[in-house]
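Note that this is a trimmed complex: some chains were dropped, and none of the rest were shifted.
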Amino acid sequence: MPKIIVEVMPKADLLDPQGKAVANALHRSGNERFENVRIGKRIELHVSGEVTEADLAQAKLVAESFLSNGVIEDVVNIHVEG
Amino acid sequence: MKIGVVTFPGTLDDRDAARAARLAGAEVVSLWHADTNLHKVDAVVLPGGFSYGDYLRCGAIAAQAPVMESIIKAANGGLPVLGICNGFQVLVESHLLPGGLIRNEHQNFICRDQKLRVENVDTAWTNEFELGQEITIPLKNGEGGYIATQETLKQLEGDGLIAFRYLELNPNGSMNDIAGLRNARGNVVGLMPHPEHAVEPGFGPDTATAMRSGVDGLKFFTSVMKALVNA
Amino acid sequence: MTYEVDSTAVAASTPEKKQPWKELGLKKDEYERIVEILGRRPTSAELAMYSVMWSEHCSYKSSKIYLRQFGEKVTDEMKKHLMVGMGENAGVVDIGEGWAVTFKVESHNHPSYIEPFQGAATGVGGIVRDILTMGARPIAVMDQLRFGAVEHPDTARVVHGVVNGIGFYGNCLGLPNIGGETVFDKVYQGNPLVNALSVGAMKHADIKLAKASNPGDLVILFGARTGADGIGGVSVLASETFDADGPSRRPAVQVGDPFAEKVLIECCLELYAADVVAGIQDLGGAGLSCATSELASNGNAGMRVQLKDVLLRDESLTPEEILMSESQERMMAIVPPKKLKAFMAIVDKWEVETSVLGEVIDEPRLYIMWGEDEIVNVPPRTVAHDGPVYERPVKYPKWIDELNANGVIAAGLRRAEVASDLAAELVQVISSPNQASKSWITDQYDHYVGGNTALAMPDDSGMVRVSETSGLGVALATDANGRYGQLDPYAGAQLALAEAYRNVAASGAAPLAVTNCLNFGSPENPEVMWQFKQATAGLADGCLALGIPVTGGNVSFYNQTGDVAIHPTPVVGVLGVIDDVARRVPSGWQDEGNNIYLLGVTRDELDGSVWSEVIHDHLGGKPPVVDLAEEKKLADLLHGATLQGLLASAHDLSEGGLAQTMVESCLRFNVGARIWLGELQERDNLDTTAALFSESTARVLVSVGREDDVKFVGLCEARGVSVLRIGVTDGRGDDALLQVKDLADFSLQDLREPWAATIPDLFG
């Protein structure tokens, strides 16, 4: 089944506690090259048949209105896979 | 007998676990996550909480702590280890127990007095129970849904490695109603509910006879004391 | 991008420069006063600092003149247990055995409307830091929530976000949630109230104060890094009203990290134990602006600080933004230089990032440098304590006369006469959203952590053990009824106080001290100011009558959507002490065959009641009569009976009246009862509706074992508390019945189902 992938990240100027904790853990284990870590969501919407333009438009709509919270998150990418 | 209680950053129930161990007659030693030294303890409790905020996956960052290296080694050598809630998650992330724990099916954190059935009494932490005994201890978690592949589940069931099952209500969508597991040797036990919150009359779950009087959790700690004496 | 520093030298040489004082929320005369204080125009950093510290939220400029009475209307007796009074981060009371307790309730209303999850979460985080700042280990939290109408499409968003946020933060901190309030009313639609309370305990010697008084001591910032969170949050979020289209300026919200706060708590407690801090202050609203100026002002000293030494999450922040940032999970400590090494060893152990920003100086001035440039040079008192004080216009709202005249009798509200109709009304009342079980919410909160919770929901108060050796503990309850507040704000505040006081007494504790969070509309509306004036007077007079002091609190103004203010909602918290929590009294019947007594007198008081709301959608008339002398007598009686171990249960009567209390008493432990109302109706001259649903105050329903009967009734008579046996407990389990003579037999199952289903059906 083809999928629409929606990627959501915490807004760049807000704290991402999860990313911070993971960055610290990486640094403790010697991975200093990864200076900063941010963690967001990867959401797969499975669509049966073809992904139409209308599906994509609708995915965009729900990505902005429901799958992400515009006050603290950004939708950084929407694309079709498979 | 010395029981070590580990504190990671974000551990919450370490003082409760220490109190429970003391009530069972143990001497309690605090173990610090950054220290590989286990201070010659006879058993270890990995208590509940939100180690490292439960960020990434609960228990995942804690499983990387220096103290865990020593605990994994000692557990493989037979040291009794009990993982409660977040401690269970750490055991799973350390691969001392199989499977994984994910977000509760209903998506919410849940705190309730939970009925369990004791499925296995041949472990260091459950030998004071009777097989099939029904006990009530508090449960509180947001990510307590136990999952594993069908293969793993089959093996767990076949080898009798399920230590506790949820009764009456499965609070988090765990597969096969699994509340807790043991390893093959029986020295490592992990469970989502909190025995250390049912050890002192007045502060435990309600029972039919009196409010907050449930002390079913104390047997975990008296079990390990007995196992250690007999060892 | 180059940033042009607006140093004090630049400010002195460019007096004509236009400054955005208005956009920052300052009034013209306020700006002029700043110029007068400094003898020049402020730098942009100074302007940022004054604007945020002189905002309503930080300066209490509209409420100050009224809050004074909490410190004035007190007797020496009331001060006896007070170790730290109002004005500090939180008040501290002596509870005996060398223990002290600190507690406070605070609002996070506006942020919780914009971003319910983070708003509520950071609300919990903020109040817990206040408690920690006093030197105490936080031991519990509570939350007081008011949402819009259950059927409104936006309510679920706010409910889910707020409840999840409170649970997320409190659970992750390891603090048991021991109680709170949940109310739905359309007046809170665009303006939910999210108040959070925390309580902490410490030994007397461990009390810490927020002051920097020794020159040479170091000023240290530690905890989370400073980022762009909530910049302008305090002045914009807390001082501006939302118009109908939502917030006019979308502010940066704050994101909380409860893990960082948990680490900070343990780290601070270890710092206190090692005795390495001379003063400490949390960073909340107004961030560094607040911490630096308050520490210096409280210590009658000054401070020299290098802002470039603040550890940043985002290197592009300007110095003004750094001063205003509300990044969470930060603390500022004042540390003697010879203790720096020990201090650093502890923060390193907890992996808490730390930077030394400067030092305390001998001159009452606050100097803040940005590299080589001096960007702030002010007397700290003028920022922190000598802000503007307003005596806002007050106007009696004429509409209240009409409202008061329209009581349930004047409005001719129909009272059911047939037993089956009354029984149906009872079920309707107890399963209405505000009266139904709140377990769907409270089950999302950990109330076990710590192992010291002696009572939590659904009992009348939350109770935690403080001393594990003696069993010494504290009980807390909070209350507020906006409907009563709307009918009469003076009485409304006293009714909130009386109910919280009664709840604490019912659980077996002796009430000791009071905190409050005063949620009101815009202070620029003279009618709102009248409500505020009445409510504060009511509360202060009430505390004096009961002999328990206000130790601290919080004011939240501008709670309105457009021009429509919320009902006055003064949340009042009462703290009580109990010498051994093993004596605690639950709210439900525990054993069969106990006698059930109603204490106190019932009047036909249905104005503003739940019955009038649920059955008739009506609000009008006068709230129930407050009789604080009776409340005190009742509390003393309950305390005496608890000490003698006479009470099997005690549950206060409040919203929903006797009907609600009876049902909750059954459902607590699934114990049934036979009740007769005839003698009560005859004695107090009541019809059945009033007997069931009247909300008369100073009443409690208790159950007493047969063997203690004579003793208990004797005690009541000796103390002049009216007592009437109205039933006996009978039966256990879901098949048990609540039999109300001449009314109906309810199976507990038939009561539990609708009562338990309402909230999950709406939001589950």
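A few points about this structure:
A, B and C are the chain letters, set down in written order, and residue numbers restart from 1 in every chain.
The rule is short, and it goes like this: contacts are C-beta pairs under 8 Å (C-beta built on N, C-alpha and C of every residue); 3 or more make two chains touch, one makes a residue touch a chain.
Given the structure is predicted, the values throughout are model-derived calculations rather than measurements.
Only one copy of each distinct protein chain is displayed, but the complete assembly has the stoichiometry A x2, B x1, C x1.
Assume only the chains that are shown with their structure count from here on.
In this assembly, the C-alpha centroid of chain B lies 36 Å from the C-alpha centroid of chain C. Taking the mean of the C-alpha atoms as each chain's centre, chain A and chain B sit 34 Å apart.
Looking at chain B, residues 52-53, 55 sit in touch with two or more other chains.
Chain C has residues 257, 259-260, 351 in contact with two or more other chains.
Chain B contributes residues 9-10, 12-13, 15-16, 19, 48-50, 52-55, 108-112, 138, 140, 142, 194, 196-197, 200, 202-203, 206, 210-212 to its touches with chain C in the complex. Chain A meets chain B in the complex at residues 17-18, 21-22, 25, 28-29, 39. Of all the residues in chain C, the ones that touch chain B in their complex are 164, 167-168, 171-174, 257-260, 262-263, 350-351, 442-454, 465, 468, 581-582, 586, 590, 669.
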